[in-house]
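Only one protein chain is missing from this complex, and each of the others stays in its spot.
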Amino acid sequence: MQSIGVGVIGTGFMGKAHALAFAAAASVFDLDRRPHLAVLADADEARARRCAGQWGFSRGIGDWRALIADREVEVVSIATPNHLHEEMALAALAAGKTVYCEKPMATCIEGARRMAERARSCPTLLGYNYLRGPAIGLAKDMIAAGELGEIVAFKGRFAEDYMADPAAPHSWRCVRALAGSGALGDLGSHLLGFAIHLVGDVQAVAGEVSTVIATRPTTAGSAAVENDDQVHAVLRFANGARGVIDVSRVAWGYKNHLAVEITGTKGTIAFDQERLNELRYCKAGQAARTGGFSTILAGPQHPPYGAFSPAAGHQLGYGDLKTAEVGHLLRGLAGHGVIYPDFAIGLVIERIAAAIERASAERRWVDLDEV
Amino acid sequence: MQSIGVGVIGTGFMGKAHALAFAAAASVFDLDRRPHLAVLADADEARARRCAGQWGFSRGIGDWRALIADREVEVVSIATPNHLHEEMALAALAAGKTVYCEKPMATCIEGARRMAERARSCPTLLGYNYLRGPAIGLAKDMIAAGELGEIVAFKGRFAEDYMADPAAPHSWRCVRALAGSGALGDLGSHLLGFAIHLVGDVQAVAGEVSTVIATRPTTAGSAAVENDDQVHAVLRFANGARGVIDVSRVAWGYKNHLAVEITGTKGTIAFDQERLNELRYCKAGQAARTGGFSTILAGPQHPPYGAFSPAAGHQLGYGDLKTAEVGHLLRGLAGHGVIYPDFAIGLVIERIAAAIERASAERRWVDLDEV
Amino acid sequence: MQSIGVGVIGTGFMGKAHALAFAAAASVFDLDRRPHLAVLADADEARARRCAGQWGFSRGIGDWRALIADREVEVVSIATPNHLHEEMALAALAAGKTVYCEKPMATCIEGARRMAERARSCPTLLGYNYLRGPAIGLAKDMIAAGELGEIVAFKGRFAEDYMADPAAPHSWRCVRALAGSGALGDLGSHLLGFAIHLVGDVQAVAGEVSTVIATRPTTAGSAAVENDDQVHAVLRFANGARGVIDVSRVAWGYKNHLAVEITGTKGTIAFDQERLNELRYCKAGQAARTGGFSTILAGPQHPPYGAFSPAAGHQLGYGDLKTAEVGHLLRGLAGHGVIYPDFAIGLVIERIAAAIERASAERRWVDLDEV
Partner (left out) sequence: MQSIGVGVIGTGFMGKAHALAFAAAASVFDLDRRPHLAVLADADEARARRCAGQWGFSRGIGDWRALIADREVEVVSIATPNHLHEEMALAALAAGKTVYCEKPMATCIEGARRMAERARSCPTLLGYNYLRGPAIGLAKDMIAAGELGEIVAFKGRFAEDYMADPAAPHSWRCVRALAGSGALGDLGSHLLGFAIHLVGDVQAVAGEVSTVIATRPTTAGSAAVENDDQVHAVLRFANGARGVIDVSRVAWGYKNHLAVEITGTKGTIAFDQERLNELRYCKAGQAARTGGFSTILAGPQHPPYGAFSPAAGHQLGYGDLKTAEVGHLLRGLAGHGVIYPDFAIGLVIERIAAAIERASAERRWVDLDEV
């Protein structure tokens, strides 16, 4: 099998997740070219070297520009903090590389626009890996096949509690220039990705973003939180469906509660990322005596589950979704299927998020055309 | 024990529910006066007589005005279709009777205003019986005691599927003059009742009401649906909390899914009327190793459960909530506690609903002061 | 409507439950004769009078034999502690009265035998009210209709934690002469009632009863616990199905966890009394893509639910099951259906329990024929 050279920038949780996914992809999926872990970059060069050794990269370096310039590197993975995405992506695109970038795409809508503009020439993929889950694949498939009828309502939420404690320290996540928006960008972007993937284009939004904890402790005292802790909004979709969403990083009890429910004229489906191997489904027209919501447990009949296991109910995990994302990218590069979501789709997500922020600031409905 | 004379107007599901509740209340609760089922009225006098016999009323009659005029009747229960509430309530109030009226209060905001205005002179109670559940009582108690800290978010939904089938026939529920609004009034009123009871005053709203199935079959062909099938809205509370709600009578799979979740700075609670004996709770600050959401199962420590059973986990049902509602009314009449929600509170609920309708029609935020 | 005179012995939780159920039954069900609450008896005569007043009885008395002798009393409800059931039931049967007795029937198998023997002449009913739930009715109906195919396995448990705390005081429940067996009789009898109702005759058993907390505190120090805290057993049914059961009064976290699961060649159903309005069901042969367990929510299509409410999902409670039990009795007395479970069936349950105790004592399988 031929190989394809991969460079990963960043050695945090996401860098490691990318490394593991590239290492596993060829064993799990039927690929034309096996990923070769060529270069790992981190501003801390010693760390880059150490992680490269542990994760199986040929070498670790301190300069991400050298990684991009490396002739061996065909795919550039960007797994760095949000505010670095744009510069790195633009550089990689300028070098003609395929770019696989973590979400959220950028820290401002203008940056996202620039990235989408330059991405026309090269393949790109954004790391919305929750889209890879077997239950979400099934949901998409059911909707596309008309099994839910006409979609009439979307309910979405993404709740976590990582900043629920008012004593949780101030960090880059609270700083506009480093993180962009708060819960909206970090969590809401996933939710909006689900919304457009499953229901379709959003036409207009209204609602509010709000900061629950105005200041957070720093070593020196305290500092202002510059972005949102929570989002509450209504959506109108182009196909006429309506929706509500709420997003929070201060919701006690939740760790990864990315939950959506979609109602159509022929049924309802519901999903929660905290139980990613399940899809709840109520089909219209069941006998009242024995009808109800059923819980579908993911199995090999729900791609990409079968690539991992022939036995239902054995559970995919977060890492598997990342491996599936890499598999999707590499198969797309080999001409098998369209790579999704690329930077163009990422921009759509960012525009919805920007519309929500404007709707909140101006206390009115905002059409997507306005942003 | 002295008795108190009760007259019930209406012999449908609600009339029967009132009759059963009045019959049981004195056995369950410690009351000063035992309800006496004096008169049952229905436009169909034969039916009134038959039901009176079955349900234990002294007599059944065809003329509701005679019921109100009856000197034996001190409490008038109005369990008739929505569009009759106002006329009957005003007549009963004019006669100086206590009025116990089913929700929604009226079919238009003007009617609700008139009812609230005239109710200043007599005790009134609206049939928002879900407020009587042991889990809701616990939720209210926890919030009042500060156990959730400052409330920051409210999420509410009320979904049913009784009109999800496009082939479900046209009925009075689809006619503005008879039903008032659609899902908003029938279901949303309960949800808004929860919102103000648990979180407090609503200050402003935005969102949309929408009709999913534009026409429904009649024996003669089809007729237009004149009110909403679903509601999607955002709320801003006076205390700064934000919320989203969605309401639907066309959501496949749900039968009584009145669900609320409230997040505060010290915890989260969640409730679903389809499992009315449970309250989910995540307390802030638990050890990460063993912390999480817990499911509290209603027991005698959660009023009014203990009046029904000394043993936890035995489950209260819908009828028990109605009995508790009657118990609340009768104890209130005897000077034990404030009767809630009376017509003044009902008007608040109707105003929020009206604000949502206006916000939808005018595509803007509407302050509660405007309605 | 004609009336039928009722006497209730006992003013505890169960006495009150019987009183409420008799008061409601004629309003809920279509009965030929309305129950008349004639006499309430309690050894504490003052209490009997007070409760009689509150619960709507014509009079309260101290002597239960007078209640049985009262010509107005046609149905004798026995809601007293276990060790009194036999004497009272035999007296009532001797007087030719219908006997409605709480479970467990007796404190020893000999007593149960005597009761069943004398009951041949009069109608009897035992208070296994959980059999009245809409989900259990559906389960029975599905099995009878062959919808589960041939039954191959039964799993049952009844767990509560009312004596889980080693510091919980010694009481009559720990005394053999007063309570009979421990968890086995108090909880296990319900479970065995489910087993024979849903699966059929039990042929043989093996297993153990065990006492977890050997002594419990008394005001004077401590006293030995004379009966079982938990039961673990395997069952062989006459139809070839196998089963396991476990019963516990010391299982932290459970309040009324009477749970059964039945597997047949065409499907599986599962039930938990803590969510008595639900039945989980997995039908054989569903499409793998969308199949799974569904949750059926009780509604009017599941008798006796419809007698209480025309709207699904509104939840029946414990009291409703008791009302349904009374309705079943009164309809049976009027010739509509067979009264079940009567003392003959109760004896079957007691024999299985006795077989489990013998199997435990002798560490061997015991055939039902042996007891």
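All chains are identified by letter, namely A, B and C, in their written order; residue positions are counted from 1 within each chain.
Heads up, the rule we're going with is that a residue touches a chain if its C-beta (ideal position, glycine included) is under 8 Å from a C-beta of that chain, and two chains touch if they have at least 3 such contacts.
Since we're looking at a predicted model, the values are computed, not measured.
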Check the options C:G137, C:G193, C:G207 or C:P341 and report the residue that touches the missing chain.
C:G207
Of C:G10, C:G56 or C:G267, which residue touches the hidden chain?
C:G267
One chain is left out of this view; which of B:I296, B:L330 or B:A353 touches it in the full complex?
B:I296
Out of B:L125, B:L138 or B:L368, only one touches the absent chain, namely B:L138
Would you write out the residues of subunit C that touch the absent chain, in ascending order?
152-153, 155, 157, 164-166, 206-208, 210, 212-213, 230, 232-236, 242-246, 248, 250-254, 263-268, 282-285, 292-293, 363-365
Please output the residues of subunit B touching the missing chain, sorted low to high.
138, 142, 281, 283, 288-297, 299, 301-302, 312
Residues of subunit A in contact with the chain not shown
1, 13, 16-17, 19-20, 23-24, 26-28, 30, 34, 53-56, 160, 162, 254-257, 273-277, 297, 299, 308-320
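Just so it is clear, only the chains that are shown with their structure count from here on.
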Taking chains as nodes and touches as edges, what kind of graph is this: line, ring, star, complete or other?
complete
Whole-Å separation of chain centres (CA-atom averages), subunit A against subunit B
41
How many angstrom lie between the centres of subunit A and subunit C, each centre taken as the mean Cα position?
53
Return the distance between the CA-based centres of subunit B and subunit C, expressed in whole Å.
34
Could you pull out the residues of subunit C that touch at least 2 other chains?
297, 299, 312
